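What follows is a short report on a single structure.
Of the protein chains in this complex, one is absent; all others appear in place.
Now for subunit A:
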């Protein structure tokens, strides 16, 4: 799965902190990290290619010229010492429970989460969400507050208090305060952008990892 193209050039450029134009120039000039193309001709980079480009960017940031950085990458690839895909930020297989009443919204959220490397359990009702949580112990839950006729706040409280699962609440309405009071770690207003969703998920998982580490100490 590592070679599956997952990143388009815009998000990748943002991730690496360099202009998209630089990526295109490097691709043309060095002809080493060449992304696949979508049916519409858009560049799509695999996780391995993202790792390779991150390696180049790190070398350039360390003082090498792009040409030397690419030369070093070429040598490493030839010797089998290519950069590891673990360097690419992402889900790392963590499991997300997606409790979303809207099938269209669920489809997009699931796609973006999976593309970022998460495992996703999608449920369409509050009861199903609780059952799945008990069975599979997800690392985080994304809960639509309007699920099951508006029982999302109760679901937040149950997941957080009884099962200790961090929750990202989402809603068509401005329900931030209600969501936080019900135990959600954060809140997003719908419709969700991929960037906002992934940013919040990463943030909540990072916060949880920190809390766990502190508790262990």
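Here is the rule we go by: a contact is a pair of C-beta atoms (placed from the backbone, for glycine too) under 8 Å apart; a residue touches a chain by one contact, two chains touch by 3 or more; residues count from 1.
Everything below uses one rule, namely that contacts and distances are computed from a predicted model.
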Answer for the undisplayed chain, UniProt naming, from "tRNA modification GTPase MnmE", "Heterodisulfide reductase, subunit B", "Carbohydrate ABC transporter permease" or "non-specific serine/threonine protein kinase", is "non-specific serine/threonine protein kinase"
Please identify which residue in A:20, A:64 or A:157 touches the non-displayed chain. A:20
Among A:25, A:38, A:65 or A:212, which one is in touch with the chain left out? A:38
Quick one: say which of A:99, A:113, A:192 or A:205 touches the chain that got left out. A:192
Pick from A:48, A:105 or A:157: which residue touches the chain that isn't shown? A:105
Give me the subunit A residues in contact with the hidden chain, please. 8, 10, 14, 20, 38-40, 42, 44, 102-105, 107-108, 111-112, 190-195
